[in-house]
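To start, the structure under review is shown below, and the notes come after it.
Excerpt of the complex: some chains, original placement.
Naming follows writing order (A, B and C), and every chain is counted from residue 1.
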Amino acid sequence: MKILVINPNISESVSTLIQAEAQRSASTGTEIAIATAPFGVAYIETRFEALVGAYASACVAAERHGTYDGVVIAAFGDPGLQGIKELIDVPVVGLTESSLVTAAMLGQRFSIVAISSRIKAWYRETVERSHLASRLASIRALDEPLRDIGSVQQDYAGRLKALCNEVVEVDGADVIIIAGAPLAGLAREIRNELPVPVVDGVSSAITQLEGLIRLSPGKATQGSFAQPPVKPNRGLPESLERLMCRSQAE
Amino acid sequence: MKILVINPNISESVSTLIQAEAQRSASTGTEIAIATAPFGVAYIETRFEALVGAYASACVAAERHGTYDGVVIAAFGDPGLQGIKELIDVPVVGLTESSLVTAAMLGQRFSIVAISSRIKAWYRETVERSHLASRLASIRALDEPLRDIGSVQQDYAGRLKALCNEVVEVDGADVIIIAGAPLAGLAREIRNELPVPVVDGVSSAITQLEGLIRLSPGKATQGSFAQPPVKPNRGLPESLERLMCRSQAE
Amino acid sequence: MKILVINPNISESVSTLIQAEAQRSASTGTEIAIATAPFGVAYIETRFEALVGAYASACVAAERHGTYDGVVIAAFGDPGLQGIKELIDVPVVGLTESSLVTAAMLGQRFSIVAISSRIKAWYRETVERSHLASRLASIRALDEPLRDIGSVQQDYAGRLKALCNEVVEVDGADVIIIAGAPLAGLAREIRNELPVPVVDGVSSAITQLEGLIRLSPGKATQGSFAQPPVKPNRGLPESLERLMCRSQAE
């Protein structure tokens, strides 16, 4: 089983974190390939940055098409996820989506711990898109400017753990979701010190994607997740254009 | 990895169907044990029957405690699921819950195809408890009295497939959930003939449970899914009583 | 008019409190019979304990069938209520349900004052099942371990009254619901000292049940509250089994 993990951001240091946690989570026999967005920003905190990351991720997914059995969009907030699911004929999951469904099986209400205040609105809207916002107990975030996106875990270890405790004790969360690719792996390290189950985006995504690939439920040929209808287009990367024109033709 | 699958109904023929699909879905190295409810009804269609199945399932889970790494409550409608999650210190999943989260990754709106009209209210309320009712396109069901709960798939093959097509074409479902343990395995057989991904309760549950066990997110020691507080009790099966008194003591 | 009040818990001291408030609330000519669950726990705070109380209550309702014109399930959280309504051919009400509908006529937003922190999740989910959660201003609870379930009112009188004032002044409640059978009668005693209407579970339930019996709207013979279909069953208490097999036959 071959999984392509797309980092929608341009930060190689974050790709390294993602890859490490992806490898640790993968089953024997799963091959993980990581791809960093060729254009975009260092990390996504806003709707606009997500818009850029969405297009970059779609380009990468198209470019690599044929080399994987499933795709992970590896930024919390799932830039472009629903659109890319239409385009691609194998399962595609996002960090938020897979964290939410994993958390939904571990408790009734969950909270998200995140890396910046600015990121909260985008995360909340991502949860709303899944229709699970009424099970969201809270989103709490670091409120200082980040020193270095590649070392957030180390730089703010104490504060992040304190936020985890607050969402349980103050906000009533049954489950903690530690959000954002830069925090990949932190859940694994501190889960024994926390009073409720902790969910990590990357390991949830790998596990959920492996499950979907094994279940092989098939690609829609009708409905809103079938491939977009073939139609005139212009100015798109060649790999994307090829995929869009294939469509039902195949 | 050892998984206990509890059939909350008394029908051995349904247990056989469940076990077969569970075995087919399990990863190499997963051991499946099936247990049929010692008391209750032939199949659950109503809130009252679910109330009985909930208690029966809890008794079975307690009786077998220590012999498994995770539990599947194998009736759509998930009788007793949230309560049993509090009691048990390893992951517990239900057919509805795992179908819903699987479907949620394969599309935005899903429909449920079920075995009887009467069962629809109970299913709808189960979906409401997950807060995903606004993504439910429809529930459609067979409307004739069932001849034999063990052979529903064979007896109504054509009608069930027709219902699957209706939920896509008329109700706009992106994903079909074929619901109910008596239909275990049907999705696997007809998925190539259907225009959208099809989700089966038993295989989703086994796959999701294996994933949770591998992620090992830990048992809550605080919050609403911690074990119930130790307190006076009376008249309970001995295995249940032992589990309830263990609680935080452990 | 004969009313059976079922205490889903095993605490006789709580049954005594319930009975006293039920008698005080009942109209002339109403006979109150109280029954304590033959098995279960001292008081219900969690989903699991509610699951046990639900089955115990159903067994009591079946055992006493034919001796009453209506039933009160006398634990806040309404264990088994919707299922028992299917089974029984006369009106059945719960403390939460009748408190909520009573409060709904006295104001737009209401708060619940409860006996323990752990109980809050179960109560919130009970309110969600009624679809009235968007009118719930808050749930506030005692946060110390209870000394004695039979004397909570006396032991924490000051703190309970303070919580009542907080839900009005801080949370904006128009109505206070004092929740839980162990607090039966407290509303009556302190209502003159509180700035908004106060609702008590037991007296609401008796009053609502008397009203339903007088309105005699009839038992459903179709739809999701008709009696469950007759079907094979096994291992159930004889009175329950008899009731389940009667069904539409009558």
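One rule holds in what follows: a residue touches a chain if its C-beta (ideal position, glycine included) is under 8 Å from a C-beta of that chain, and two chains touch if they have at least 3 such contacts.
Please read all numbers here as calculations on a predicted model, not as lab measurements.
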With 3 identical chains placed here, what is the total number of copies in the full complex of this structure file? 6
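Here, only the chains that are shown with their structure count from here on.
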Chain C and chain B are one sequence twice: same or different residues at the contact, by the over-half rule? same
Taking the mean of the C-alpha atoms as each chain's centre, how many Å separate chain A from chain C? 44
Computed distance of Cα centres, chain C from chain B, in Å: 28
Chain B, residues touching no fewer than two other chains: 82, 223-224
Residue ranges of chain A touching chain C (in the complex, touch as defined): 108-109, 172, 174
Which of the residues in chain B end up touching chain C in this complex? 10-11, 38-43, 45-52, 54-55, 58, 80, 82-87, 118, 120-122, 125, 128-129, 223-224, 228-229, 231-236, 244
Residue ranges of chain B touching chain A (in the complex, touch as defined): 25, 27, 82, 91, 93, 97-98, 101-102, 104-109, 130-132, 134-135, 168-169, 172-175, 187, 191-192, 194-199, 203-204, 207-208, 210-212, 214-215, 217-225
